[in-house]
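A single protein chain has been removed from this complex, and every other one stays in its place.
The block that comes next holds chain A.
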């Protein structure tokens, strides 16, 4: 729920509560006052009646307001009651006073009544006032709230928007909108400190991984050269060769992982300028040429359709890696005698291939160290492919259809 809505709702609930409480107590107070006034009026009338001398009180009736009749029953004293009396066809509410007096030795019962119609009007007016003020108050609240949201909360929402846009990768610092509210300023201070720290931590981490990868290259080169020298000596038994070869293969894998990670870090650090205008068709053709022997050896049928040229602003080395990864994967993961289809449109490149492996998990596929059935691969190829696409503002998608694995690269970023 939005803050404004929440506030509005709370205000409405509380004002409704307060107003109904006021309404109810007002009603009760008013009712008591009206009752007292009516009773006083009844007493006055009663007094006027009995003070009138020589009046023939005998059976006087002014229906329904006054009625006097001889009554010999026991007196019960002065009694006030509410009653409903039929006047004509309508029933009306009356307040009545019943008392007994003795005059000339005779006992009389005197009843005086007063209509309560007027007080009904008062209650109605009261209800109207309460409801009207409630509506007015509501209206006022909504307006005030909106005004508050627009002025006082503005910096808050501005900063929220900025925080949403914030990314450690863009390296743009978070600069909050100033506010003269102490709490907001405090929050801004905390957020600025936090984001600055996040950015600097991220930088440190990036530097660390890049340096670590760099520093590993030389030891790897030493190990590799030593193993090669050992193998050159030609004095090892077959069993020893097997073991040394395993070490050699592992070192190669390690160095591939290392250079893959280094490449990923470099792309992330935007160390490649994307300022060359490159014709994708030409790159595709040269890589298909480069892999020609591999394609022939696996008896693959390669079909390439160039529907329209696509020239992008990119980095030649990165694009080479991208295309070589795509075609290389389509060859390596293919089955013998399978097919590879490459289709190029303006802004769209589709590579599809047959394979022994079933549908791949498209959510995991582009993750680092994701390995399909091939456990000795580095698991970085597609992560690099995806990272290159990101860097060039392209999208890459995978899907499986008609026993074919499809990789689609397009300039529509969705």
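Everything that follows uses one rule, which is that contacts are C-beta pairs under 8 Å (C-beta built on N, C-alpha and C of every residue); 3 or more make two chains touch, one makes a residue touch a chain; residues count from 1.
Quick note on the criterion: contacts and distances are computed from a predicted model.
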Candidate names "Response regulator transcription factor", "ABC transporter permease", "Putative phosphonate transport system ATP-binding protein" or "Universal stress protein"; UniProt protein name, chain not shown: "Response regulator transcription factor"
Kindly state which of the options A:262, A:302, A:350 or A:404 is in contact with the chain not pictured. A:262
Which candidate, A:291, A:310 or A:366, sits in contact with the chain we can't see? A:291
Sole touch to the unshown chain from A:108, A:272, A:310 or A:366: residue A:272
Tell me which residue among A:124, A:317 or A:356 touches the hidden chain in the full complex. A:317
Quickly run down the residues of chain A that touch the omitted chain. 214-215, 217-218, 220-226, 228-229, 231-232, 234, 238, 241-242, 245, 248-249, 251-253, 255-256, 259, 262-263, 266, 271-272, 289-294, 297, 315, 317, 320-321, 324-325, 328, 332, 374, 376-378, 380-381
